[in-house]
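Every protein chain but one is kept in place in this view of the complex.
Going by the order they are written in, the chains are A, B and C; count residues from 1 in each one.
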Amino acid sequence: MREITVAQAINEALAEEMALNPEVYIFGEDVGDFGGCFGVTAGLKKKFPDRVMDTPISETGIMGLAAGGAYMGLKMVPEIMFSDFVGVAMDYLFNQVSKSRYMGGMQPKGDVCGLVLRAPNGAGLTAAAQHSQCTEALLMNIPGLKIAIPSTPYDYKGMLKYAIRGNDPVVFFEHKMLYGVKGSVPDEDYVVPFSSADIKLEGSDVTVIATQVMVHKALAAAKKLAEEGISVEVVDPRSLKPLDTETIVSSVKKTGRVVLVNEAPVFGNALAEVGLQIAEHALHDLKAAPLRVCGPNRPIPFTPALEKQWIVSEEDIINGIKKVLG
Amino acid sequence: MREITVAQAINEALAEEMALNPEVYIFGEDVGDFGGCFGVTAGLKKKFPDRVMDTPISETGIMGLAAGGAYMGLKMVPEIMFSDFVGVAMDYLFNQVSKSRYMGGMQPKGDVCGLVLRAPNGAGLTAAAQHSQCTEALLMNIPGLKIAIPSTPYDYKGMLKYAIRGNDPVVFFEHKMLYGVKGSVPDEDYVVPFSSADIKLEGSDVTVIATQVMVHKALAAAKKLAEEGISVEVVDPRSLKPLDTETIVSSVKKTGRVVLVNEAPVFGNALAEVGLQIAEHALHDLKAAPLRVCGPNRPIPFTPALEKQWIVSEEDIINGIKKVLG
Amino acid sequence: MKVSNDDLIKLYGNMWLIRMFEQRAADLFAKGVLPGFIHLGVGQEAFMAGTHYSIKPGDSIGTSHREHGLLLLLGITPGALMAELYGKATGSNKGKGGSMHACLPEKGALGCNGILGSAQTIINGYGFAHKVRKTGNIAVTIFGDGAANRGDVHEGMNLASVMNLPVVFIIVDNGYGISMSSKNSSVVTDLSARAAGYGMPGVTADGNDVLAVIEATSEAFKRAREGGGPSVVEFKTYRHRGHFEGDPTPYRSKEELEMWMKKDPILRLEKILLDRNVINEKQMKDIKAEQLAIVDDAQKFAEVSPYPEGPEGYGDVFYKYEGRD
Partner (left out) sequence: MKVSNDDLIKLYGNMWLIRMFEQRAADLFAKGVLPGFIHLGVGQEAFMAGTHYSIKPGDSIGTSHREHGLLLLLGITPGALMAELYGKATGSNKGKGGSMHACLPEKGALGCNGILGSAQTIINGYGFAHKVRKTGNIAVTIFGDGAANRGDVHEGMNLASVMNLPVVFIIVDNGYGISMSSKNSSVVTDLSARAAGYGMPGVTADGNDVLAVIEATSEAFKRAREGGGPSVVEFKTYRHRGHFEGDPTPYRSKEELEMWMKKDPILRLEKILLDRNVINEKQMKDIKAEQLAIVDDAQKFAEVSPYPEGPEGYGDVFYKYEGRD
């Protein structure tokens, strides 16, 4: 095991899968020699000069290239620079790659669609309302699509490798504020399958379901609360589609209380699905109403003064946990 | 009161608001002399030749025209031919009209954004996976946007008039299978405000929350169940954003049971938000787990043989209600 | 481009196959037998047959909603296509796609995209695959005068040009996008003029003259095959029927339609066949009858085929069904 950052984990996953499979292609704006706007693809163009490609600023062009290549059986790994741009590329996720196999009536013959769209999520860089969002909620109601939303270097690397080896369209959400975060990663080859929610911390009093940066904040909150004798279980769904309902529900059945933590605005948040599934499957185990600790229902402000208040903090999570504990 | 169809109700609302306000503009593909793909704008071009405009096939062009005009204070009422095309126009809903006022820090001076996007929802015409969807779920997590989702001629007319008189961006979902459905509408001018969930049928045993076509199916189901002595309350949220949580929650508090009915695929469905809010606000009143009767998690098939199975039926709703009743 | 007499005869048969198939679909739709929306290519057979003539096995061809007829030439059997229009389990897509999404990727028949414009970026992925796999094949995308105004087309053309992909963009100006005259959706007369903005060749040809179509496509396809990059080929043609079946076409005049009926591509090929003494009227009749028989059989096949049953609807979403949604 080595300690590497999330950015390195992603970079390694890409490099390793490209080495294993000569038909993996990486492309997007400035992902080549520039190494990507956040440095994540640094060095890949040197290693694989013909398979790492800069594109013009054309998100639908990028997605179309990805879709067509994937239909032909290539493994296409496009990047959009900010996950906020999912609005521009939406049709391809919503109506194209997620539906083509079904509309064609063609499972599984030949018509694979191995496509992994990398999309950096998140606030914290005072980049204002159009460059700071977590956009997973927009994709939750799209059958045929898979959504990865990892939080640690181990999960980033393992899930990205799993996604690239798969034959289905995946949106792989990275979080900008996690790129520099370190964690242990094995030396040998491994993958992390989807639909494998991970209990990041075991506890008995309350379950916190959290994603990406919020997993780390929840763990910090749990540590503080442990000093007060409160035992928090932190569950990271890792993928939202497919969702590992079993692990999530059994944690809540055990603790009887749940706090849902996600950075995006609370109304219509992706974790609404998770929360409702808990109510559907564990109603009678719930000792308190489920509680969401999510972003406010307004665009993300530029100024650091307001952005800091906008983003869910460790303290917000602590307050939420105390609230469900009554 | 007169009996008119939903299509007529929409047409009247448009004509009346255009007559009242000389700065209301209607535009989109084939909305002019052709009267719209579903005939909804028939005759308007004759009445207001300069204010009803056919555009080329350019959904982002349409949305941009709408946004810029609205920022200048015009009332822009664009149409996209199928709500499925929301994927193409998404950026404008997600990053533009819903955020501009906030990013500009400009409330309320001058900078209005009166924009009502009309978007026909729904399956039932064997139009296959890309022309049959209900797409409200994709827009639930967008602060700054309003979502109307009416079911009766009365509501269509009143809410559309309310929306056009407002100064905020609205997505107004129509349902293709409702265009021909009749209902009573007053002769005089009236509006139906948003965030005014409507109890379409009072009952005491179970609350059914339903939208659009499903309201009608739920009412039919309730009628049948009444014969078996089961009293169903049918609540129509009418707008999803803002959501009238009070009316919904108090209904569930009264009945103790809830079935959520929406045509779109169940996973990540817009009603997940409603269901979770019920769990948040009325957990201890719930005598049974909330239950969703929604579409399956797969694209919509073309063939009538499979499409019929795909769409939630009256029978599915009856079965759902019986299930929550235990 | 010299077209042999045998090939002329084949083209003639192919055009009749499309015409007969489409007219049958119109009849069946009018009778309420065919469900959904259906867009027919009657009047546009020359550009379909001519384009088909220029493609080679292994090429990838994406059609629009109005060219399911072309799929017949590419390799979907008439029975499988008709069954798909019926929504039967024996359809090319098991009834899941219908007219708009019928396809057969093994034969390079990519089918249509219900979202106008999107196919014109996706085609680059096919072209890219041909390029990196050095197949020598090309990718062709066909779309209308209306669809040409979608932004994705712009991104697709520019990317194809910048990446020098073996892609050909075929624009079919049939006068209308639903009710909007192509004269009103763009102020330029020839949409092929847009190619210059991406530094690629663009030509406009008579889409009702199958030989002109072959000329234009064979040149563009050859360029793409030889590494010369993408180009735009525009065909001027006309749809004899409404936008969709049931369209009362209030937006166009009888005179306009009549004028175009005189330019009927099948009549024009017949004239060539007679002028060149390739075949006589009797032989023409026989060919027509042959095609009619094929369409009759297709209809029979579709009629007796079963509808798909419940569990079938569950498949084909993911590569392997993992037991979760």
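In the analysis below, a residue touches a chain if its C-beta (ideal position, glycine included) is under 8 Å from a C-beta of that chain, and two chains touch if they have at least 3 such contacts.
Model, not experiment: these values are computed from the prediction.
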Residue touching the undisplayed chain, where the options are B:Ala67, B:Leu178 or B:Ala270: B:Ala67
Contact residue for the chain not shown (choose from A:Ser184, A:Ser204 or A:Thr303): A:Thr303
Residue of C:Gly69, C:Gly151 or C:Gly207 touching the missing chain in the full complex: C:Gly151
Where the unshown chain meets chain A, residue by residue: 29-30, 32-34, 37, 54, 56-61, 84-85, 87-88, 125-131, 267, 296-299, 301-306, 309-310
For chain C, residues in touch with the removed chain: 117, 149-155, 158, 161-162, 184-188, 193-194, 196-200
Contact set of chain B toward the excluded chain (per top definition): 23, 25, 50, 53, 55-56, 58-61, 63-74, 76, 91-92, 95-96, 101-113, 143-144, 146, 166-168, 195, 241-243, 245
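We take it that only the chains that are shown with their structure count from here on.
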Taking each chain's C-alpha mean as its centre, the one farthest from chain A: C
Centre-to-centre distance between chain B and chain A (centres being mean Cα positions), rounded to whole Å: 30
Where chain B and chain C are represented by their mean Cα positions, the distance between them in whole Å: 36
Sequence positions of chain C contacting 2 or more other chains: 91, 93, 95-97, 101, 113-115, 151, 317, 325
Multi-partner residues of chain B (each touching 2 or more other chains): 84-85, 87-88, 128-130, 267, 296-299, 301-302
